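First the structure, which I've put down as structure tokens, then a few questions once you've had a look.
Removed: one protein chain of the complex. Kept in place: all other protein chains.
Residue numbering begins at 1 within each chain, and the chains themselves are lettered A, B and C in the order written.
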Amino acid sequence: MIVRVQRDPFDPWQELAAAGKRLAAAGAHGATAVFVGSLRDYNQGQPVSAMTLEHYPGMTEAHLEKVGREAAARWPILDALVVHRYGALTPGEPIVLVAVWSAHRDAAFAACRYIIDELKTRAPFWKRERTAAGARWATPED
Amino acid sequence: MIVRVQRDPFDPWQELAAAGKRLAAAGAHGATAVFVGSLRDYNQGQPVSAMTLEHYPGMTEAHLEKVGREAAARWPILDALVVHRYGALTPGEPIVLVAVWSAHRDAAFAACRYIIDELKTRAPFWKRERTAAGARWATPED
Amino acid sequence: MTPITVRFFASIREDLGKDEEHIDSQGIATAADVWERVAGRPLPARTLVAVNQQYASPGHPVKAGDEVAFFPPVTGGELP
Partner (left out) sequence: MTPITVRFFASIREDLGKDEEHIDSQGIATAADVWERVAGRPLPARTLVAVNQQYASPGHPVKAGDEVAFFPPVTGGELP
């Protein structure tokens, strides 16, 4: 399982192409489930021009790895990849990528969903949005 | 929404990179959910050396488009892409790609899952597997 | 008269040894009638039926010019 928290932009499809090459037994995984979250250009009726993501270096990575281990304990998955940005983002850019490889569709979907849900509710990241009305901290209700 | 049923191999990540560029308003979709199904090298304890996928030209495409329209009617999705192979496949090759773009995670996951589930239970495709024990038609219980 | 086009797929195509047949619509009222004409026996359980490329029940009406297809349960997507 690979977890990366990084300032640099990433291309989710290049990440997945590279990860597929790394997976030793390509024929073992019948199912790959992927979620990509991007920065929308609107939130709560306001155009969003930019966003900054703060995190807790060390704890954020450790928490994502824990969520990945939990998913691997609950479902028969072969591998998982989580990439999450921090720092400055512009609309349209990917924020988060979660990918799960499994022999089976059910496990791949369930584990992928579990990781992104846990990430959103528990991983220490905070968004500060810049809109025409000024900067504001996003809330979990956004 | 794009539906393609094709004999040629495809690279799911290249398809998604190209689809992302086509989506006019990149900032509108906060969520992309993707499923890729590949040919496993084992089924029911037998190594699978190759597979042939038969389909019903015309009906297969029409059925996939109907499933896509059903998903778009049930969930607020922005776009969807379905690519499915037919003909000869070798282990490790992608068989099917389903991608759904939405403003929201719930809709993207639900619609992606709906499309692949409906595809598997209703779209007219039939797999013939070649194993050391000979060729056999796959069954839905596989 | 315009015939009825009958198509067979996968294991049913192999069992019958043909992939397509054209039959006279005389005496044919339903998809099940089409099957009995081409196969000489009742429609096996679990066989799927399409009329004009849409799923239909064996009792679905069939008329001259229609395309009727018979095939086993489908197995698309990944394994399983």
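Couple of notes before you dig in:
To be clear about the criterion, a residue touches a chain if its C-beta (ideal position, glycine included) is under 8 Å from a C-beta of that chain, and two chains touch if they have at least 3 such contacts.
Since the structure is predicted, the reported quantities are computational estimates derived from the model, not experimental observations.
One chain is not displayed; in the complete assembly it touches the shown chains A, B. Contact with the chain that does not appear here is found for just one residue of B:Pro12, B:Gly30 or B:Pro124, B:Gly30.
The missing chain lies against subunit A, touching residues 37-40, 43, 48, 53-56, 58-59, 62, 84, 95-96, 116, 119-128, 137-142. Touching residues on subunit B toward the chain that is not drawn are 30-31, 104-105.
Rule of thumb we're sticking to: only the chains that are shown with their structure count from here on.
Chain contacts here are complete: no pair of chains fails to touch. Relative to subunit C, the chain whose mean Cα position lies farthest away is A.
Each chain gets one centre point, the mean of its Cα atoms, and the points for subunit A and subunit C are 48 Å apart. The multi-chain contact residues of subunit A, meaning those touching 2 or more other chains, are 30-31, 105.
Looking at subunit C, one finds that residues 77-80 touch two or more other chains.
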